[in-house]
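Structure record follows, encoded as structure tokens.
The chains shown are only part of the set, and none of them has been moved.
The chains carry the letters A and B, assigned in the order they are written, with residues numbered from 1 in each.
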């Protein structure tokens, strides 16, 4: 069933709410700025609205419908309890600027979640306000820059591995740094010796993803950290893949100075078709003083404080000996409360034991896929040992002119979301498969069977795969046309 | 554990297939000294749904929900009635648990919604093109400043003193780390915004002027002259709006010449949520600026069979393609909040939006008139939409706490927003929406009388 656009079915004189008619003669205090022209916003009654969006929703695929083997994206089950909790009126219907005495529960949630994040990572502090992973990266890099500036140390370079998420170099550039690549070993890990050779007084930070985007643990992480610290720099860790190690290893023990945590990945707040995210950043002792405002802290009397511009200096003097020197505010208000309640609910549900099991099952599932596919797909790092939470394959071994993309689109017809493709960039035709811990063995077995059969079809040169998907709401979409002549808003069709 | 489908038997079979003896064999790459030997200490063990719900409910009850008190807070976050079907729709698993629509063949639901959303925002703002949302209004404001610098290749930014102070802080924080220079100030206590003063600060170095509309004190002014002045100097006008409902009653920023319009979309569909997640809106009046925009964009195209469809497009601006050369490091948008906005706006339609705006304004006028009669209180504004500034003749921060003690959430003190700025300390921002009842207005009036007497 096709669903028309709102603009094709709605009418500007129809509404799905019951409000008093506008009295255009009533006196007003709008300063003569009344909006006189039509705005062009069509409305629908409630029955039409519900049907429009219900139908639209059915053109989507979601975790609730099936498996998303999306490497580095950690598409895991979103527990419904989390949704219920986030909607409790004490969380959902509270204004961010209410007097402190009326929002102690909210401060406690932030503080309790902060405690979990610090404890799970073995770090010293955490900045809670970043709105998403990339915002968290920015926060971490700004902490590093502030710390360096505080000691009068102007450095210019941030080192980033080629396999990094695109946000890493973009963030460093946005914060005013020059980005240089770190080379990798044949085993898919950072080349420690090459890195050491590059370190020097101009290097502000190294940004490393660990486990990395090849799905491997950076064995030399501690040595890297030590070397960076010795050179006067800081270590930023991209925490997108924390799912693989939560409860098993603490990044703080590996010398990390800052790491953002995607609450929508490791801690299962829903992706929502692209957001909202939430990206708290855990910080080492060296960086903690420089984190953004506001932050929460519990004082000896048990009261949780939200420290804002208003009270920051006084609070720092009274409770932190004046050491806190925030680099400033990154966002209005106090961060993604709605994500905090969900993530905390998830953590309390799993507990310290359950989160450890999360990492173990995520890694077990990924290795199960790796070992079930390595005989028919190029798995360049498989020989060097187990993977972590995701398994990486390349397109080297398939025959003919079929591409990774064809394989991915064919997965749609098998009832799966495609895996991550062409990322990381270091491997030709990369396919990155992350099963997460919330998929059952039965699901994996089915997936493996489907995946193997597609690889076999590709090897046999099945040209039909070039046109896949066949059984989706749409066939392949013309992205070139979309970009060449962008049509980004609806316009009334012109009369013939 | 209720979210983990593997049984011990499954785990055994899988380890056997992998050829590993124990699960720890899969963690061999972790240096032994870094491996934890059991659950991290200092945290509780797993708990039942019932137990977790009980704990979280206890915490939630330590907050005073807005519905349980006469409520008058605004200052960038507004409480409106959200139709119940909105939440029902955003909880459908196909929306809630969908990924970013990078595979458009199975994400047309999200994509078509975004296309509708972009169109709604562009029209509301009087612009040509809007993006698929950013984190919130304050970060959208910074992105607009950064974009203006890219377009004009200038780096001096003029901030209106009446820009939300959190927004101004975000811009200033970010600018510390970039090369932008920021000129800003706090607002003057006067009944209309100081456009002339603002215009006088624009010069040949100015990349953009940033103005809030209605401004932080709730004041409304025609921005056409600011736009003209900026354009005359080759600068762009960035207009910030934190209350989209206002645009159902007053002229759009685009109509008045704004080049980039950004704002907070929370008021429609999203709710208060103690400040987040919210919804950054971002639009440009001139389509030629599209390639300098930050964030995701959804565009129309056709599929292999010629059917209309939608895709994320112009991604060559974005970090996952351009890496350090991207227009922004932003990756996530605020997709589910954009859906909530989209559904709420669809339920309203133009008719409902105008009715909603009229009802907000009617009640705000009623409240202002009533509160002005309280001894010692005056209304600062000549003009306003649904929020205005009361001058209460004493430190408004204290007044707010005293009102709270009487069970009334009476507004936001300017002292909270501008700590240390003495001339603003007696100001109290009062917001009134359709959720405000006449009894609420009466309750605030009475409580304020008692507190001030």
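Here is the rule we use: a contact is a pair of C-beta atoms (placed from the backbone, for glycine too) under 8 Å apart; a residue touches a chain by one contact, two chains touch by 3 or more.
On a predicted model such as this, the values are computed, not experimentally measured, just so you know.
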item	value
Copies of each displayed chain within the entire complex, written as a formula	A x2, B x2
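Throughout what follows, only the chains that are shown with their structure count from here on.
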item	value
Euclidean distance of C-alpha centroids - chain A vs chain B, Å	19
